[in-house]
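Just one protein chain is left out here, and the rest sit where they should.
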Amino acid sequence: MEIFNEGRALAFLFVITLTALLYYLTEYAKKNDVPLRQLASFEAISEGVGRCAELGRPLVIHCGQRNLDHPEVAVTLSALEILSYTAKLCAETGVRIIVPTMLHTAYPVQVERVREAYMEAGVPDAFNENDVRFLSPHHQVYATAVMSIFERENVGANIMVGRWSGISMAVAETSARLGIFGVGGTDQPDNMPFFIPTMDYAIIGEEMYALGAYVGKEPRDIGNIFAKDVMKLLVIGGILLGVVLALAGIPLSNLMGI
Amino acid sequence: MSVWQNKVPGYLISAIILILVAEFFFPVPEVVQSINSELQTFTAICAAFAMLLGSANIMKVYGSRVIKRSSNWEYAVLLLTFLFTTIGFGLLEGTGGIYFKWLYNNVQVPAAATVYAIIGFYVVFAAYRAFRARTLEASILLVAGFLTLMWGSSIGHVIWPGIGQVVPWIVDVPNTAGFRGYKIAVAIATVAVGSALFLHKQALFQKAGSSGEGAA
Amino acid sequence: MTFDFQKIDRRRLLYVIQLIVMAVPLIYPIAIPLPIDKYSRGYHEAIEAVPDSTVVGYCNFISGGQWPLLESGAKRTAVRLWEKDCKIIFFAFADVGVPFIDLIIEDAIQIYEARNPGETIEYDVDYVRLGYIAGLETGFAEFLRDMKGLVPNDYFGTPTTSLNMLENVNTGNDIPFMVWAESGTPAPYGIRQYQETYGGTMVEIVVGMLLPTISVYFETGQVAGAILGSAGCAQYEYLAGMPGPALRLVNALSLTTLMVLIALIVGNIEYLYGVLKGGKE
Partner (left out) sequence: MDLAFTGQLVGAFLMICVFSLLYKENPLSRVAEHALIGVAAGYTFVTNFWFIINTGVNGVFNGNPQYIIALVLGALLFTNLSKRWSWLSRYGLALVTGTGVALAISRVVLTDIFNQMVVVAEPFLSLSSPVEIFNSVLMLAITVSVLSYFLFTTKARPKQMGPINKFGRYAMMVSFGVAYGTTSTYRINMAIGRLDALLNPSIRSYSYVMTAVVLAAVIYWDLRLRKK
C-alpha cells in the first residue's frame, strides 16, 4: 500500500515544514529580536484613528467579502486581527468605530472582537453593539448601504481589509471622492488596481497577511512572518533549481511527482 | 469555564483540520472518508443557520430603528415590509412559488444588477480623476491599463493595428509572471494561517495574545 | 464651496455624456469594424466540426447581470447545434442558472424555426432538461460517472431512464462535446473533470474579464474556443451568420471604452499641466 496519495508527498512535506518552522520560529522570536521592515499601511492605521479623533468623526473599518466557511478564510482572519487593533485604538482615543459587514459567519466574531477591544481599553460601556452592522450578504446591496453610511455619518477614515471583489471600486472611489482618509487593499490581484489610486495607503497582496501580524507584535505573529519568509526563500530556491535542472534537460514536474 | 469557552473550540478546529487534511495527503480508510463527507454537510447546514442569523440581525437593526424612531425610520418600515412579505410568500409557497419568484426577479435582480452597473459609471469618472501618472509606478499601471482597454475596444484596433500583437504579449508574459509571484506569496500565507490555527497560534475568536497562547 | 460645486458638476457632466455615448448605439445601429479574435474563431470552428447528431452537454451558469452580455451567444450556440441535428442535454450547477435555461431554450427555438421554416424542435428528441444539480466539482464528477443515478428525474419530473434521447447516454464517454456557459468566477473544474478525464471537446461562454484564465487553457488546447463577453457574442453572431443584439452592445462598449481612454488622457494632461505650472493639481 502506498503511504501517500499520488503526487502529494512533496506537498505534505511543504505543509509540515511550514508548520514546524512556525513552531520553532515562534520560540525563537520569544528569545530574540526579529526586526521587521517598515510597512507604511501599519502606521497609516494610527494616522487614520488620529485624524478621526481630531475631527471628531467616526471611523469605518470593514473586513472584506470572504466568509469564515470559505476555503479562502485566511485573509479574513488577518482582517479580524487588524479590526481588533483598530478597535482598541479607537476605544482608547474615544473615536466612534463603525463596522459594517456582509459576512454572516464573521459577524458574531466581529461583535466579540470589538466588544473585547473596548473591555481591554477599560471602557466597556462605550461599546455600541449597533455599530457593528450586518448590512446584507449581497455584494451590491452592501455597497449601496456602505456608500450611504459614508455620506450620512460624516466618516473620517475608511479602512478596507480582507478580500474585496468588484464592489471595492464603488466603495473605495466613493470614500476617495468624499475626501475620507483611506487605507486598504485586497489579497487578490484583479481588484487591486482600484485601490492604488483611491487609497492614501494601499495594502498590496500578501501585505494584508503581514499587516495582520504587525498589529499583534506577539512572538507568534513575528514567528509567523519569519516562517513565511523562509518558505518564500525556499520556493525561490526551488524555482532556480528547477531552471538549472531544465537547462540540463530534467523537468521539475517529474521531480515533484506532479 | 474558560476551558469550554476557549480551549475546546480550539481543539475542535485542530481536530477538523487534521482529519480533512489527512484525507488529502494519505490513503485513509473509508470510515474517515465518510466522516469527512458528513463534516462538509454539517458545515453547509451550520452556514445556513449563520445566514438566518444574518437575516435576524437585519430585522434587529432595522426594527430598533423603527422602535426608536431614529432618523429615516420610515425607510426601515418599508424594508421590513418587503422583508416579511418575501418571507411570508417564501414560507407559504416554497422557493418555487409565483409571488416569491416575482419579488426575486423583479425587485432583487434588477435593483442589484443596477447597483453593479453604477460601477460602470464610476469607471469613467475614476479614469478622469484618479488614474494619474503621479509616480513612475502609477505611470506603469496607467500605460498597461490604457493599452489593455484600447485592445478591448474594436476602435482601438482601428486606431493602431499593432495593438493586436502588443497586448497579448503583455497579458501572456509580464502580467502572468507578476500575478504568479503575487499568488505564490498569498498561497504561502494561506497555508501558514491554517497551520497557525492548527497549532493554536492564530486567534479566531479573540484578539491575538489577549489570553496568552492557546486561546483559540 | 465653489470648488466643490465645480467638482460635482464635472462629474455629472461626465455621467450625462457617458449615458448618451452608451445609449445611442443601443437605439440607433451604427457600423464599427469588428475584429475577430482567435477565441471566437476557435469556438466557431469547434462547433462546425461537431459531427451530425452528436449528443452535447450544455451547462449554464449565466444569470442576472451577465445575462444581457452573453445571451446572444448562448442561444445561437443551441440553434447552430440543432441545425446539425445534435441532441442537447441542458443542466446547471448553480441554482440561479436554472431559470435562464428556460430563456435560452425558448428563444433558441424561435430563432431556429425562423431560420428553418417547417422544422420543429421537440423535447426528448432534440433536447432534455435536467435542472439544478448540487455539489459543483464533486457533483460534476459524479454526473459524468453515472448521470441517471445522480439525476433520477428530469426537470419536469420524468424519470431519466424513460427518456428516449438518453437511452444510450450515461457517462462522460457518451457526451463527445460540452458547452460550458459560465458567468462570473471561472470554474476550471469543468475542464478537469470532463476534458481531462473523458477527452471530449469543450467550448466556453464567459465574460471578457476571464480572458487571462481562459487564455491559459486555450493555449494548451483544453478549451477549443471561447466566446468572451458581448464582443465574443458579436463575433459569433457574425461567424455563424445570425445577426443579433450583441453587435449593438459591443458597439456601445467600443464607444464607451474610447471615452474612458479620452478621460484618461484628458485627466492626465490636466494633471501634467498643473504640475508644470507649479500648482498642486
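The first chain written gets the first letter, and so on, giving A, B and C; residue counts start at 1 in each chain.
Heads up, the rule we're going with is that contacts are C-beta pairs under 8 Å (C-beta built on N, C-alpha and C of every residue); 3 or more make two chains touch, one makes a residue touch a chain.
A quick note: this is a predicted structure, and the numbers were derived from the prediction, not measured.
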Shown chains that the omitted chain touches within the full complex: A, B, C
Which of C:23, C:49, C:114 or C:272 contacts the chain that the document leaves out: C:23
Footprint left on chain C by the chain that the document does not show: 12, 15, 19, 22-23, 26-27, 65-69, 207-209, 211-212, 229-230, 245, 248-249, 252-253, 256-257, 260
Touching residues (missing chain, whole complex) on chain A: 7-8, 10-11, 14-15, 34-37, 39, 67-74, 105, 108-109, 111-112, 115, 135-138, 140-141, 144-145, 148, 151, 166, 169, 189-194, 196, 204-207, 210, 222, 225-226, 228-230, 232-233, 235-236, 238-240, 242-243, 245-247, 249, 251-253, 256, 258
In chain B, positions touching the absent partner: 4-5, 8-10, 12-17, 19-21, 24-25, 38-56, 58-60, 72, 75-76, 78-87, 90-91, 94-95, 98, 100, 102-124, 127, 131, 136-138, 140-149, 151-153, 170-171, 173-188, 190-191, 193-195, 197, 204-205, 216
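We adopt the following convention: only the chains that are shown with their structure count from here on.
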Chain closest to the middle [Cα centroid of all protein chains]: B
Centroid comparison with chain B (C-alpha atoms), farthest chain: C
Centre-to-centre distance between chain C and chain A (centres being mean Cα positions), rounded to whole Å: 34
Separation of mean Cα positions, chain B and chain A [Å, integer]: 13
Residues of chain B touching at least two other chains: 112-113, 116, 123, 125, 131-132, 145, 179
Residues of chain C touching chain B in the complex: 11, 14-15, 18, 32-35, 64-65, 99, 208, 211-212, 215, 231, 250, 253-261, 263-264, 266-268, 271-272
Complex contact set, residues of chain B against chain A: 21, 24-27, 43, 46-47, 50-51, 53-54, 57-58, 61, 64, 108, 112-113, 115-116, 118-119, 122-123, 125-126, 130-132, 137-138, 141, 145, 178-179, 182-186, 188-199, 201-210, 213
Residue ranges of chain B touching chain C (in the complex, touch as defined): 101, 105, 109, 112-113, 116-117, 120-121, 123-125, 127-129, 131-134, 142, 145-146, 149-150, 152-158, 164, 171-172, 175-176, 179
